[in-house]
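Missing here is one protein chain; the remaining ones are kept as they sit in the complex.
For chain A:
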């Protein structure tokens, strides 16, 4: 029997809206656990535009997207949320006692009284690289992440890309693979200079090959790769290749959410604007993933949504308890929760 992690509220997605949900739920004493497929919090802000300034966060004339994420983490710290990263929430089922069971792609099981879907534009997944005819090789010879380094032992490995993932795996898999060829369309990289220098040093010593170019074709049969064609400045070369790791960044895909039995509206989850509840009572949807008349995909709208959602969630978790409206400026009980007054 697998261990079951229990929590009051399970939040799918640790983007800015999922993070602020922890605050609003925390003010009502609800404990949260967040799951995200990324390896860190922040959703789009952290993954797509960490250094860009945002100008429409109330009270912040300008704040970088990563700066906002850092501030949110500081703000929710008193509520001690739990995080599970690098996991995709794959299923969501209703339990007989009214709660929910959530399972990840690695079969971890969570049970919660309330589920909040703050999944934004969907889960971040690796982009399929622009290589014609790649589909039949995916999952057999072409992989978008490294789960076990052993899977690459003794293989002719081609790694495509110019960021940190491409460089890190080039360096880490070099001792394991039979051969490593790194392919990038130009000699400049978006990776840590230290890794780039190491890679060039290993190339000098003929421990790996770096080729400037783009992969334009693949050869093999039944999902088993045998070689790759690289178009470079001096024309096409064919290199032996039995495993390929392309790193072309991430894109957002709705993913398994479509199979959770919720009503959808053009890949978004319709909610009411009083509770931000989905078609299944006890499951809420906030932030970019939801839809209602007039919806705007703004961080500020998501923040408003979680404040109202928290009231409705409290009514489910503590039925019959009176909900008192309080300000954080003047309520000692809220300030105790925030740890800003002596308890």
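Going forward, contacts are C-beta pairs under 8 Å (C-beta built on N, C-alpha and C of every residue); 3 or more make two chains touch, one makes a residue touch a chain; residues count from 1.
One rule holds in what follows: contacts and distances are computed from a predicted model.
A single chain of the complex does not appear, and UniProt lists its protein name as "(2Fe-2S)-binding protein", one of "(2Fe-2S)-binding protein", "ABC transporter nucleotide bindingATPase protein", "Acyl-CoA dehydrogenase" or "NADH-quinone oxidoreductase subunit D".
In the complete assembly, the contact with the undisplayed chain comes from A:127, out of A:127, A:153, A:198 or A:295. The chain that is not drawn here is touched, among residues A:33, A:155 or A:184, by A:184. When the whole complex is considered, the residue among A:81, A:120 or A:161 that touches the unshown chain is A:161. Residue positions on chain A in contact with the hidden chain: 48-49, 52, 127, 130, 161-163, 184-186, 188, 190, 214, 248-249, 251, in rising order.
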